[in-house]
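For reference, the structure is listed below as structure tokens.
In this view, the complex is presented without one of its protein chains, the others remaining in place.
Which chain is which? They are A, B and C, in the order written, and residues in each are numbered from 1.
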């Protein structure tokens, strides 16, 4: 019986102690009509060996294609030490650190994580994570509505060049509270948000303005100008940031005159494997004044009875287990283990390591784009500065091209036609620091071939 | 500077403390003529990411062929927990447990290992491992010469059906001490050692007789009869055993009337991945009376100053660091980490798990052999009982057949022609518990095809 | 020591990459103040730090409502296989059949074992599953033009995420009292139900560790009033394979895969709160599910769900967690499911029986426990001034993680004890022995208990100071100052 440590003898002793004849008697209170039959749609159990064989086959079906796609999840290198330590039983199989004295490992680690996130984003405080980038934006929106004392509005300005799934998920998560996300269109030339387009909203009341840096098209926004405009209009600023980009870009806390009020985004680029989309984690940082409106776990440093330094979950009165229906959020379990990995990842790489990965990704994508654009019928969609993603316009159907390139074992990029039909045949490409010159050249010749064929 | 934790500032402080100007001054005593130049044949350093990419490519070159070969290394399933725990830093990066108080983890584990090996082999005592199966036979031979009080001989009877590389390595390792390995031929019908062939040696003086169970041809020997014959002739008995087979076969300690005197062999089937041939470990068990002749580390249970149970390296007076030129062996570092894995492996599987793996391997090989022999021109070489390997006679050149089967991504077996030219075109095949019926059928059709083509 | 305190400025080197394409005004001035340490320093720091945690792999961890069972190591190694770990979420379907087939089968198995008709793996924890469920209930009423239903009923024993979720979905929460025997107060419930009722959230067995015997009646009452039933599946471990929420009449449920299906809790997550629905809620399911078309698998799109509540996450929940749950379910198989509930129930009832014999007071003494049970230490608190928290802290000294304390809120000085099916009798007995020892200490050497723990890396921590003098991150000035 896998994972059950009882012998027949022990079972009998235990039943005797309870005073019943058989285990099934313990379910005696359950109405007979509710007893389940055989679970015939569940296969019979496999041994660990059979399971490993099965999953090796399943994995082989998917292969290991070359990844030139980002769109919110990035193929960065993670040092081997990161997950070897993260999966130590003491981190891997612990619960949320409710019993502080028996959880100082996790608690100190989260405190270190919070410290790393604040220096990276330039914000005052960080929590211990929310679910992912999309949910971090939703929580930031909810938080901004609670926190903005200058505005009574439940409307949020959200540029169309913010990750479309983030926008959609945020809508799902906030609409129950009658919060409205108001679109701002991007500039057709640059793909970015121009001050001109903001002018149309002047005088209206918004709880917050969202800025994604770099935006979903991979381009850099004029964050200073937008931040100042928002603050001048009594709106808070929510920065959706790529934390790896933060290592070389101006951190959210320094945007404009006063800095963003909330920084959120997805922590995936900092040590989480792509893993089909998760587990990643949502970043949630803010200015000190807003900390009591922040959702999720927060760890604080304190002392024990003998004055020795130690760490605890703090400000718990914000949370659902205390405040119940009046909590800042319903979040309970977060993405702890990925935070653990991320903290170790940042410790091993340090700022220099992150900067190296960020700038090499920037340069690799630039090189890819340059080589692509040398092909007839391929050009950059926008006149803008890219971090490590760029929108490319094709003269052939994007979907067909992407499909054709799978033959060369390449994921060619993200087809934008569904989310941005107005762009025509366009794909969003990305070459992280992991892509070699050889692989970039492979991409370019596969693209040349594909364009000839479709 | 990978792995160097010094800043410029610290380097300067340290040099100052020492009283030199630069690091190179510390090498001032070295004659100038001996200073090395640039190491131009060593490539420049790679980043961890580049290294991982390189090794992923190298691994892909070798692929993952289906393994139907044994010949001393067997493709058994190892539960995932085994190496995840074994590679915890505390086991992985500790040294030999010289400081007992700071090494109770490793020491207790070795004590448990010794206990497991003795119950598995039926012997009284076990050491903490020697290098591998081949070196364990060599050490057993040296030990038998030291230990046999009834014989002054330096001659050892070694059947030709003992693993040929073990025999060759043993020869290398013992010839310096003028020990002679005397061949006994195997029976041409059964591949085993018959009492008749032993009769020829009656009356001669031998320090020991070696028996491999199962022998290199995969067949079971009449260990009782051979053991009794050896003892009757004042020779010790050295059993070379497959420890997984020991879970279902009569253990060496119970062979004949008095049991084998020394049991050795390779621990690989108990949790070591194939890993191109190592690290595995050598088993070394013996009767209690011989323990002071045993080479290698031995852990004993004792108590501390307060009477608390604890573990230490014991009987160290046998070893090179104490006895120097008079030690039982020159062995120092052994195969500790694999012993760790093996101990965890045996704990998770238990006797039942080992027996299941052993019997399923037995049955899979029997099924493979049956299906093979249904092909025209393919037959069993010997009339004998197999454990999980069998010699198969082919009507086409063995090497060519094995080569042809690589096209089907199959390692077809071990070509015996070099070690046993007298057998003609013969291969030794093995199907462990990991080989599925589908894979066995794949083998059979690939063989049919290969025989048709070569 | 913090990792920052090992840091040495100048240790790490930057490549001299040319970032001329990025205007200086958009670039960062100073580098982030991340630690600069060697790989060995980082490895050593976090290896040592880890040993300051209790965990399943090191300790019995009977945390009620949390199902701290063994997390099979093979699930971890499979999830980290490069083919799964390096798979991009937006990979074309050609590179996805292996992964998608696992997710599809996981959906199917969850349907079967819960009796639901559709399953979505998107929610990233129990609370997000609750959100998705309540959002679907709201979308359902909205689709029916039933806009006046603004209230969600929640028993007072419910987990905090239940009321918090209802609020997040724009509902008001009405609490329903519980009877002394642990069942819902049916009269109070009847009184609370009305045309404003959108639905009821229920855990069964409840967080009091007993099975709600009136469940069929309750379901009928809610349904007849036009409401829907939500099942908080945090306690699914108690009934797995024996009783199916779908058969009890629930319209939507979540299952905490990080509890019932043995994925690790990782010191705070990640989890998965996969949700199952009855037939009528299928059109409302969140994006994205996996659909089987003949022999191949594809992602569901909006057209597959007429009234989808939309996305919950950027991609597809937490696939790394889902792979682990899939592996676990396939290892157990059909017959293993029932074993889970049987042995978790056996363990809980055995512990309760033995602890009662040892003189402890069970909160609901005359019923069978489910997979967990509650001990109340109100007598000890009153007579000896030793609280449930004191017992909890002293347990740490004796090598046992504390049970859940002070939850559910309605039982005074309570310990909610959930041993799970993967713990051996040896460990249950050890825990009981420890409790008896603490009881004796409480009587004879009270201070030893009230000042525990004594053997942990720290003694009791000053939580008030932590909340008042907020110190939430390290800054350089702290070491130099």
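To be clear about the criterion, a residue touches a chain if its C-beta (ideal position, glycine included) is under 8 Å from a C-beta of that chain, and two chains touch if they have at least 3 such contacts.
Computed from a prediction, not measured in an experiment: that's the story for all the values here.
One chain is not depicted; across the entire complex it touches A, B, C.
Interface residues of subunit C with the unshown chain, by the touch rule above, are 6, 8, 38-41, 43-44, 47-48, 51, 56-59, 70, 72-73, 422-424, 426. Contacts to the hidden chain, counted on subunit A, fall at residues 1-10, 79-81, 84-85, 89-90.
Everything that follows uses one rule, which is that only the chains that are shown with their structure count from here on.
Here the two chains linked by the largest count of contacting C-beta pairs are A-C. Relative to subunit C, the chain whose mean Cα position lies farthest away is B. Annotation: 20 Å between the Cα-based centres of subunit A and subunit C.
Listed for subunit B are residues 79-80, 84, each touching two or more other chains. Shown for subunit C are the residues that touch two or more other chains, namely 11, 13, 37, 39, 43, 47, 72, 74, 76-78.
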